[in-house]
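Notes to accompany the following structure.
Note that one protein chain of the assembly has been removed; the remaining protein chains are unaltered in position.
Going in written order, the chains are labelled A and B, and every chain counts its residues from 1.
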Amino acid sequence: MTGGDIPLSWFLLFASAAFAIGLFGVLARRNAIAVLMAIELMLNAANINLVAFWRYSDSPGPEAGPIAGVMLAIFVITVAAAEVAVGIALILLCYRRWHAADVDRYDSLAG
Amino acid sequence: MLPNYGFIGLLLLAAVAFAVAPLVVVALVAPRKWSVEKGEAYECGVRTTGETWVRFRIQYYVYALLFLVFDIETIFLYPWAVSYLGLAEAGFGLFVLVEMVVFLVLLAVALVFAWAAGDLRWV
């Protein structure tokens, strides 16, 4: 037992809860910044999953290849940073056009 | 071994004393007069107006972005540095080094672009 005494399922439950909170935030919040934060929460929930699965897995078999779960997590952090940068740029652009940060207000296109 | 640590301990004491002594001296000697100007958060240059709890100007955003680029860079530098010695022993040293230099140059181009586009100038 090198993974410590905490069972894997705890991590998975935590990650699922964080993911669900993030999903709820995306669907329920109107403020664009809050939506962005909720998306980050979802990405990081997946990160917890990846690292936990990697830590608790058997020694990798022949089909596993050279890429470990932690490596995935590192790349996901990068992607999350890129998404935040792009997201904030778009929010600023929309804020300048509408003077509002509510996603509901951006409604010039509909139908 | 012990004398070395003793020296460090002495230095620590001296440093603390050096920092505390002026405070003590000031507390004993300095005159105390209260005035409105002294209570302000900002005491030289232009007079502060409004609250201090204001929003930051949007120009900070570009700086935050550039910070983010090099902040994330360390995520890759760190595991690279950890595994570098092992890879160098295995005969990959130059290859891995060149890889990282390519990565850093790509990031540097981002900085050069922001610079050339005038995003580093304060508006």
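Rule of thumb we're sticking to: contacts are C-beta pairs under 8 Å (C-beta built on N, C-alpha and C of every residue); 3 or more make two chains touch, one makes a residue touch a chain.
Criterion: contacts and distances are computed from a predicted model.
S.K.: Using the UniProt record as the reference, specify the protein name of the hidden chain from among "ABC transporter permease", "NADH-quinone oxidoreductase subunit N", "Cytochrome P450" or "Oligopeptide transport ATP-binding protein OppD".
M.R.: "NADH-quinone oxidoreductase subunit N"
S.K.: As a test of the contact rule: which chains in view would the missing one touch?
M.R.: Across the whole assembly, the hidden chain touches A, B.
S.K.: Can you list where chain B touches the absent chain?
M.R.: Interface with the chain not displayed, on the chain B side: 83, 86-87, 89-92, 95, 106, 109, 112-113, 116-118.
S.K.: Could you please point out the chain A residues that touch the chain left off the display?
M.R.: These residues of chain A touch the chain that is not shown: 1-3, 7-9, 12-13, 15, 19, 22-23, 26, 32, 35, 39, 42-43, 45-47, 49-50, 52-72, 75-76, 79, 82-83, 86-87, 89-91, 93-94, 96-98, 103, 106-111.
Simple rule for what comes next: only the chains that are shown with their structure count from here on.
S.K.: When the centre of a chain is set as the mean of its C-alpha atoms, what distance in Å lies between chain A and chain B?
M.R.: Comparing mean C-alpha positions, chain B is 28 Å from chain A.
S.K.: Write out the stretch or stretches of chain B touching chain A in their complex.
M.R.: 58, 61, 65, 68, 71-72, 75-76, 79
S.K.: Which stretch or stretches of chain A touch chain B in the complex?
M.R.: 74, 77-78, 81, 84-85, 88-89, 92
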